[in-house]
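Just one protein chain is left out here, and the rest sit where they should.
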Amino acid sequence: MSRCRMVFSGSGGQGVITAAIILAEAAVLWEDLVAVQSQSYGPEARGGATRTDVIISESDIHFPKANEPNVLVCLTQEAYNKFYTIIRPGGLLVTDTRYVKTQRKVDARQVELPLFQRVMEEIGKPIVLNICMLGAVVGLTRVVKPESIRKVLKDRVPPEFFDINARALELGVAMGRDAAS
Amino acid sequence: MPVRDYIRERFFPHLWCPGCGHGIVMNALIRAVESLGLSKNEIVMVSGIGCSARISGYLDFHTLHTIHGRALAFATGVKLGLPGLNILVPMGDGDALAIGGNHFIHAARRNIEITAIIMNNRIYGMTGGQFSPLSGYGTRATTAPYTNIDHAFDVVTLSLAAGATFVARTTTYHVQQMIDFFKKAILHEGFSVVEVLSQCPTYFGRKNKMGSAAEMMAYFRDHTTPIGSKAKKENPDLIERGIFVHKELPEYCREYDKVIERAMGKGK
Partner (left out) sequence: MKKNVRFVQGNEACVEGALYAGLDFFAGYPITPSTEIAEHLAYRLPQKGGKFIQMEDEIASMCAIVGASLTGHKVMTATSGPGFSLMQEALGYAVMAEIPCVVVDVQRGGPSTGLPTSVSQGDVNQARWGTHGDHAVIAMTASNHQDVFLMTVEAFNLAETYRTPVILLFDEVVGHMRERLVIPEEGEIPLVERLRTSVPEGVDYHPYLPREDGRLPMSDFGGGHRYNVTGLFHDMWGFPSTNPGVVKGLLRHLLDKLNNNTNRIARYKEYFVNDAQVLLISYGASARSALHVVRNRRPRGERVGLLELQTLWPFPVDVVRDLAKAPEVVLVVEMNMGQVLQAVKLAVDDPEKVFLANRFDGSLITPTDIRNILRVIQGKGI
């Protein structure tokens, strides 16, 4: 596996940081990979443009920020406008069709997915959008196995919410794999 | 045990001025401890900075002479560290209520079992006679040469509002009462405050033409009265002496023991 540098961005409260932590933890605990997760944020707990960086690799990671990510996810227009230019040429840019209108062209593979719409149709709980997004990233990149994510969810999510999270993950993985093929 | 056994004679003579009220407070404190039969090893005295704070050096307890205003914060660490100890914190009025005011109200709010003794001589003595938050409007001090425009705290109402569960006031003239209040405060399971009006003939007395130490003590005799007395009704300017509150509320260290029980119940 080559080094995978990812940035997830969105609005505070959407759970992009949680998604990044789950992904990186899955890589470290269940696949014996090296991963570093970091975030930058303002003072607000909700709203604002949140950014979290995840690097997953087979060897040591020193500089912890993904300055030129090869995977960029934007879940809000504000995040998209702020971050779309940082993507590494030839990278993968994932956006949600409901929240983001992609305007400018970058040298990246742009994948627009109706994540929010499908989550609402099939699960009905917007709170699991982040896990669906994570599933899509895993489906697209195969950076870790979906089963590793499931194991972390089992450990981190309260039992009464595990089911909807697992379903959101499955949904996202399927959407990601469809888009990848 | 003879009173002498409670003092560190090696460190005498003390630094207090002739006529200072603080020696009377120290004397009453020793007698209170002696009559309760407490072991010297169970007592930690924590003090800050000022004339009053020097008490800790002279007494043969575990003594922690700290920095200005922070005695109660240090004392909180000692008490929570080893809740079985009796913690006595003698403070001056500036130490307790100016620089240390925040720690004072928060220690009271927590209701941690510490006995705070405020030796109120209405002046900063060690630095040479500056006004304190208890000097009061219209008094004179080296930093109030045109008379003081700062209003004073009322230690009793402040303590009550902050949540102290034992609050008493007396003076250096009323030594038997002082011993009695100290005993009750030490036995009280919660944060206790004893305010002792104490004379500083060198600075407050001189600056405010209060006369000699003996005259200042006579002033305490003549201008104070038991809580709710007939005299108070007739003359509202009299300062009340007595126990203003003495009530049971959950004590901090005992509550923390319950936190430990809860944590261990769900601990891994």
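Labels for the chains are A and B, by order of writing; each one numbers its residues from 1.
Here is the rule we go by: a contact is a pair of C-beta atoms (placed from the backbone, for glycine too) under 8 Å apart; a residue touches a chain by one contact, two chains touch by 3 or more.
Owing to the predicted nature of the structure, the values given are computational and were not obtained by experimental measurement.
Residue-wise, the contact with the chain that is not shown comes from B:46, picked out of B:46, B:88, B:141 or B:217. Remark: the residues of chain A touching the chain excluded from display are 21, 24-25, 28-30, 32, 34-43, 60-65, 67, 151. Although one chain is not drawn, its touching partners on chain B can still be listed: residues 8, 10-11, 40-42, 44, 46, 56-57, 60-67, 70, 73-82, 84-85, 102-103, 106, 256, 259-260, 262-264, 267-268.
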